[in-house]
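Every protein chain but one is kept in place in this view of the complex.
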Amino acid sequence: MAKSWKSKLHEIIYEADTPAGKLFDIVLLILILASIALVMLESVDEFRLKHGKFLDIAEWVITILFSIEYIARIISIRKPSRYIFSFYGVIDFLSTIPKYLSLFIVGSQSLIALRALRLMRVFRILKLTRYIGESNNIMRALRASRIKIGVFIMFILILCTILGSIMYLIESNEESGFTSIPRSIYWAIVTLTTVGYGDIAPLTPLGQSIASIIMILGYGIIAVPTGIVTAELASMEKDDIQLNTLSCSNCATEGHRNGAEYCFDCGEPLHPEETD
Amino acid sequence: MAKSWKSKLHEIIYEADTPAGKLFDIVLLILILASIALVMLESVDEFRLKHGKFLDIAEWVITILFSIEYIARIISIRKPSRYIFSFYGVIDFLSTIPKYLSLFIVGSQSLIALRALRLMRVFRILKLTRYIGESNNIMRALRASRIKIGVFIMFILILCTILGSIMYLIESNEESGFTSIPRSIYWAIVTLTTVGYGDIAPLTPLGQSIASIIMILGYGIIAVPTGIVTAELASMEKDDIQLNTLSCSNCATEGHRNGAEYCFDCGEPLHPEETD
Amino acid sequence: MAKSWKSKLHEIIYEADTPAGKLFDIVLLILILASIALVMLESVDEFRLKHGKFLDIAEWVITILFSIEYIARIISIRKPSRYIFSFYGVIDFLSTIPKYLSLFIVGSQSLIALRALRLMRVFRILKLTRYIGESNNIMRALRASRIKIGVFIMFILILCTILGSIMYLIESNEESGFTSIPRSIYWAIVTLTTVGYGDIAPLTPLGQSIASIIMILGYGIIAVPTGIVTAELASMEKDDIQLNTLSCSNCATEGHRNGAEYCFDCGEPLHPEETD
Partner (left out) sequence: MAKSWKSKLHEIIYEADTPAGKLFDIVLLILILASIALVMLESVDEFRLKHGKFLDIAEWVITILFSIEYIARIISIRKPSRYIFSFYGVIDFLSTIPKYLSLFIVGSQSLIALRALRLMRVFRILKLTRYIGESNNIMRALRASRIKIGVFIMFILILCTILGSIMYLIESNEESGFTSIPRSIYWAIVTLTTVGYGDIAPLTPLGQSIASIIMILGYGIIAVPTGIVTAELASMEKDDIQLNTLSCSNCATEGHRNGAEYCFDCGEPLHPEETD
């Protein structure tokens, strides 16, 4: 069966099982990493001043290659809108357009840093999620506990707002950097998460006492997300890994090991049609 | 049955099941968030200087609305003292009064930051505790281990007092900021909880050695709160899972092992119809 | 039976079951907390300059009371050496002697900070270990895994020595504070434990790259102490809380619940001699 060039192109770009598809993926991966390297080098002042010419040419090469890929993706798909407005479609657009914009708008060049977003495609190309996904208890545990984690984060934010406001009251007359409530909230988050930059730090004894309470609080409640994930993991392990929910047709015993062929309690076959 | 206007008001303010009650909750939630936003904006110097007039008017609008709510809550409840001296009653009062005080006492305006405390009502309005509470193992684990956590925190505080005092002895002649024992204790807490601001840091080799010990200690004993919560969680899971909810028909004892055929307490068969 | 005054004194000081013993413990607890408060206040310069006279008198009162306690403890015990060279005996001596020394040796006054060590007696007086100890799985888990934790700490120290030496090689020419290998090792500990003061921080790209590796390493291997403690806890729970090692004399089934009187599998009494 002869395929149209469009469906061939689709196979190469969107699928990874053919040799051509695999080659495309590898070339794309290298291009993405090279483009990120370029963006990084360009942001280093000394390098840009020395090798500005080379960087500009390399940027244009990468941009044109990405543009070709972008157009090829649109052409080869049946419903272009499905790609264009997809997560990766938007990222591909955002990482290609700044170089063209820089021809018309001064300063838009720096938007090229958005190209780092293309790194996310690494997960898709390398199918990294598979490695986690194969025994994807962690992912499922995170998904199953997303409401709890969301409420936990909201709790943290409300706590930091309250504590930040109180610290603003106490420290606002000092030289300690608590110049506004948003800054104080930022400080509370920095402290509660045990990051502790030190750009803002309490100077009054009362402020330091409250800061100590926040620190011990933050040191302690790190047990909560860990506990949520671990508890979810433990209940999953219990549910579906070791024992299945099969019931013996002879004695109705449950709790058989996965892969068990015979009932451990009465010795009857568990899957009569299969053992025939 | 005709209701008095007081009981209708009570239904709207204190209950959330009627449409009017739900509407009241939503309006209150928006008002609280708006009032917090106002307080934050006012604390930013640039914004206050530009939009001082607008902020002042908006503050008064919010304050009057909160005052009406406060009075309505007092009128519509049978025993006003139960609301006034309740947790939320005190918070509502503290977040309404500073604006009035600012008319008489210069400087009391900044107390308006206490309004952030009203954020706690968010938990009640959104019934956020329900989401954690539905499978509230974490909450139960925290409650069950509150004495252990309390002793752990007391242990941390005593440890920091001792280590802070020793560091004061060692570093007090240096320019490192260990100017008093309370400050040294504050530093010990900052270090043990791995926050590490850097506003106070040891300079002598001996001080740095002891600081290193505190850090490794703090890095290690973070396992303790995590361990306490996880252990409590694990033993809860075990209660629910390893033992079933069967009650012996003879002696009514509960807590039998899954798979048990006879009551562990009186020896009667647990499943008479099956053992027949 | 008439007791000698010595044995009465011993009962009051060393035991806590009589009313007099309890009173003594409470008075001692208050005295210790007061003495710590004094030491803290004295270390604050502003306070010492204002209230130096009061502090000096209060110090002498506390010191004399502690001296009386120390002598009473020696007199009332049969073998004084057992107390004098015990852990608490040494601490009591160290926290009493500096005030006397200050009469002869200038500067020894600051050793009074050692009095903070007396805080450890709080654990004994309040019997705080009981609260952890009652369900003392955490303590037993820590004790059972002390070799593993020791090896882990040694591993951390060796790792920090190696990484610190390498960082000294890379950053020694910069203004970043890596002035000697011991300082670099101190920095490696500060970084690996995620404390991060910022008093020493790499400036070269290579140094920052290695620092990044250390940070991610430190962020990841915090799972190891947590894992050690949790694993130990889990195996303990499994061992001795839910099921015992009893074997039924009739059907030899094992895995009975603690407290079980009858075999869950055949219904025979598990403890024939007891049920007789």
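Points worth noting:
Letters A, B and C mark the chains as written, and numbering starts fresh at 1 in each.
Here is the rule we go by: a residue touches a chain if its C-beta (ideal position, glycine included) is under 8 Å from a C-beta of that chain, and two chains touch if they have at least 3 such contacts.
If you're wondering where the values come from, they're calculated on a predicted model, not measured in any experiment.
Residue in contact with the omitted chain (choice from A:16, A:116 or A:217): A:116.
The missing chain, though absent from the display, is touched by one residue of C:43, C:76, C:95 or C:191; that residue is C:191.
Summary of contacts with the chain left out: across A:63, A:102, A:165 or A:194, the touching residue is A:194. One chain of the complex is left out; on subunit A, the residues touching it are 36, 39-40, 43-45, 110-111, 113-117, 119-120, 122-123, 128, 131-132, 137-138, 141-142, 149, 152-153, 156-157, 182-183, 186, 189-190, 192-199, 218, 222, 225-226, 228-230, 233-234, 237, 241-243, 255-257, 259-269.
Across the interface with the omitted chain, subunit C contributes residues 147-148, 150-152, 154-155, 158, 161-162, 164-166, 168-169, 172, 179-182, 184-185, 191, 194-198, 201, 205, 208-209, 211-212, 215-216, 218-220, 222-224, 226-228, 230-231, 234-235, 238, 252-253, 255. If you put the missing chain back, the residues of subunit B touching it would be 194-198, 226, 230, 259.
Going forward, only the chains that are shown with their structure count from here on.
Averaging C-alpha coordinates per chain places the centre of subunit B 28 Å away from that of subunit C.
Rounded to a whole number, the gap between the C-alpha centres of subunit A and subunit C is 40 angstrom. Residues of subunit C found to touch two or more other chains are 194-198, 226, 230.
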